[in-house]
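This report concerns only the one structure given below.
All protein chains but one are shown in place.
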Amino acid sequence: MKRIARLAVLMGMAVSGMAISASATRASSSRKPVVAEPGATVDYSGTLSLLTKFGVQQLSPYFVNAAHAYETLHPGVHVVLDQQTDDSVKDKTKTLVASNSLPDIYFSWTGNWGENFVRGNRAVDLSKVIASDTEWGKTFTPAAVASFVWHGKNYGMPLYLDAKFMGYNKQVFSKLGIGVPKSFDELLSACDTIHKSGMTPISIGNKEAWPAIHYIGQLLAYDVPEATLEKDFNPKTATYTDPGYLAALNQFTSLVTRCTDGGNMNGVSFATAIEDFSNLKSAMYYQEIIEFDGSASAQTPLKQNDFGFFVLPPAASAKGDTKAIEGAPEGYMINTRSKHVSLALDFLKFITSMSNAEALSAPPYGQPSAVIGAVTDKNSSSSVVAGMVDLNATPFLMPWLDTANTPGVASAWLNGIQALAGGSMSAAQVIEGVATAAKADADR
Amino acid sequence: MTTLAVPHTGPRVSATRIIGRTLLLSFLVCLGIVVAYPLLWMALNGFKDNEQIFGTPFSLPRHFSWANYVNAWNHGVRSYVITSLLVTISSGICTVLISAWTAFGLTRTHLPGRPFILALVLGGLMLSPTVALIPLVQMFQGLGLYNSDWALIILYTAFRVPFTTFLIRAYMIDLPAELDEAATIDGATDSQRFWRVILPMCRPIIISCIILHVLFAWNEYIFAMVFTSGSDTTTLPVGLALLMARHSTNYAEVFAAMTISALPIVVVFFATQRYFVRGLAEGIGK
Partner (left out) sequence: MKAAGSRAIGKGAGVGRTDASTGRLRGRAREAFRQCFSFRWVAAAVIVLVWFVYFPVVDNFIISTTRSDIYTGDVSYVGLGNYSRLLHDKVVWSALWNNCAYAVISVIFQVFGAFILAGIIESLRSDFWRRFWRALYFVPSAISLTVTGLLFYFIYQPQIGILDAVMRATGLGALIQPWLGSEHTAIYAIIAMSQWQGFGYSTLLFAVAIQKIPGEIFDAARIDGIGPIRRIISITWPLTREMTGLMILVTITGAFQVFNEVMVMTGGGPNNASQVLGTWVYQQGFIQDDFGYGAAIASVVFVATMLTGAAHLWYTKRGRVSW
């Protein structure tokens, strides 16, 4: 026993010794940018690999069906799908990037997340085929296409749009005589009324940390001018000195105290919060368009007719863009190392054809397609259609705070807001933490 | 129900002893409830719906219908189970065979440099999988095994060989040397000694090792999450997490799936406990 243990320890130490003495240098590989040409001939043969974010049971058939249809159309092509979920796709993507093994087509968010692929020359330049003045580009909502532009070039194709709205129970509101709040103060007083009736005004589960960040994103879009936000998203130019930051965080704090169950939220999962809303235990839940059909359906106690939504209202003092909506398209990029760039492009065109775009917008998927005219009364629920109308009218799509920022800054936001909600940090400390993280990123 | 082994009962049975015995028993029962109740709860939740799970999580289901279990099985759990079975069985066979060979080489042959090899094998016990994750991903990509069942079979084998060898070696080392002498006199080669004499004698510890490996491989999460993707190579733990993703999750189905995944392992363990304990008893702690 003793000897075994000693040998094991010595062996471990030998490993560290080997490591320290080893001095391998890893050469960085510089690659030339790849540009997709509009007229390129497509060779319909070979294997096309695809990393999607549709891993959940409800969504996964979309790409499976599309792949089958494409394979039937072009028998020489074999499509291999790697379907991840919202949570797993981040880790998976980074693992694939680190090991230089991204598939031909891969999922991307907008903001810093997508920019990384551009910076690393891993995304094919699609400007000549998808810029808003091109034939294919014209079929998309312009704001969605623009969200995938970096340094004046298009690097991604938007698949669907998403944005955050406050879903509410119309029956509760009318019973208590509350109208749709027009300002942040009206929302707070509506909360007080609902609280008095014995109901939780807004259910929020922040164990995952991103739910509260979505409130912050929307409030920042209202309280901080767009130009300042854009400047602060870049760590090299960030200052975080605008007073709007403190204002937004203080608004969030009053929302936490007056509308929610308070510090408990960090111990509650977002899944519980949405169930509370569907099960009539709370009057409001802040949600994405793609959650509308889940909050109120034929199976839930909250009936579809009782479901309504409004944009989280801005405070009267807001100095930013009060017409802004927090949301972003999500899309796909083509790997510069792909051997089948034109085939990949052809497949992307295939899944954004009108019939496939309509299928995506309709149940059971219910993902509002970025293709113009794909979301209609015929294929989508009335709330999704109404949400898209609001979305198409907004002048500024505020990107998700956790994908717009560098990972270090995003993490400072996520942790800081959890601490703010839990009461262990003040609003000023949170902003200070974010600024420090930005500085650390800039120095690196 | 249970009797404590109190020797020579009679005059020495005192009131304190009876109280003590009752206390011990109720302690065992309470602990048993703490262990068993959550598992029962998991199985019962498979009969509820989302509203009931989140609204009154600890009440009994309103009605018993197997629908959630059937749906869970059809919505992917079947394929997860098949993958898990394949990976668990293959890696179990590889691990036990390689470990038994190694233990044999280390204890019953005249292998040069034995302490060094022993240290090499058991040193693996001290190394954590997280530390090796990124290099491993690059390596498997290079080998073309990324996102295949092979990746998991190889990794589960590599990371379990040290522990399994440790157990089998401890058992083998105590088998009498006369066995080898007798076999050698009879003209047996090393291979014959291994397959016909030593390996059969190690059966108890081999069974224990197989059970321990099954427990590990059936529930392993990090490697399965990082090294595989797509429905054909998803194992149960990752599959369960997939069922529970961000939007519109049917939790009743998730709980049903969890019960389906836990049941075989619990049954296997109860069925084989006797051999499991015997093998460990004879092998461990040497």
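Labels for the chains are A and B, by order of writing; each one numbers its residues from 1.
We take it that a residue touches a chain if its C-beta (ideal position, glycine included) is under 8 Å from a C-beta of that chain, and two chains touch if they have at least 3 such contacts.
Remember, predicted model here, so these are calculated numbers, not experimental data.
Between the chain not shown and the residues A:264, A:299, A:355 or A:382, the one that touches is A:264. Only one of A:43, A:71, A:86 or A:208 touches the chain withheld from this view, namely A:208. Shown as candidates are B:50, B:88 or B:107; the residue that touches the absent chain is B:107. Residues of chain B in contact with the chain left out of this view: 1-5, 7-8, 24, 27-28, 31-32, 34-36, 38-39, 41-42, 55-58, 98-99, 101-102, 104-112, 114, 117, 120-121, 123-124, 126-128, 130-136, 139, 154-155, 157-159, 161-162, 165, 170, 173-174, 177, 180-181, 184-185, 187, 190, 194, 215, 218-219, 221-222, 236-237, 240-241, 244, 254-255, 258, 261-262, 265-266, 269-270, 273-274, 277, 280-281, 284-286.
Chain A residues in contact with the hidden partner, per the touch definition given at the top, are 1-6, 8-9, 12-13, 15-16, 18-20, 22-29, 90-91, 94-95, 97-98, 100, 116-117, 119-122, 206-209, 261, 263-269, 272, 407-408, 411, 414-416, 418-419, 422, 424-425, 444.
Assume only the chains that are shown with their structure count from here on.
Contacts from chain A toward chain B in the complex involve residues 1, 3-4, 7-12, 14-15, 55-58, 60, 80-88, 91-92, 95, 98-101, 270-272, 275-276, 278-279, 281, 290-291, 293-294, 299-301. Chain B makes touch with chain A in their complex at residues 49-51, 53-55, 75-76, 115, 118-120, 122-123, 125-127, 134, 137-138, 141, 146-147, 166, 225-226, 229-231, 241-243, 245-249, 251, 286.
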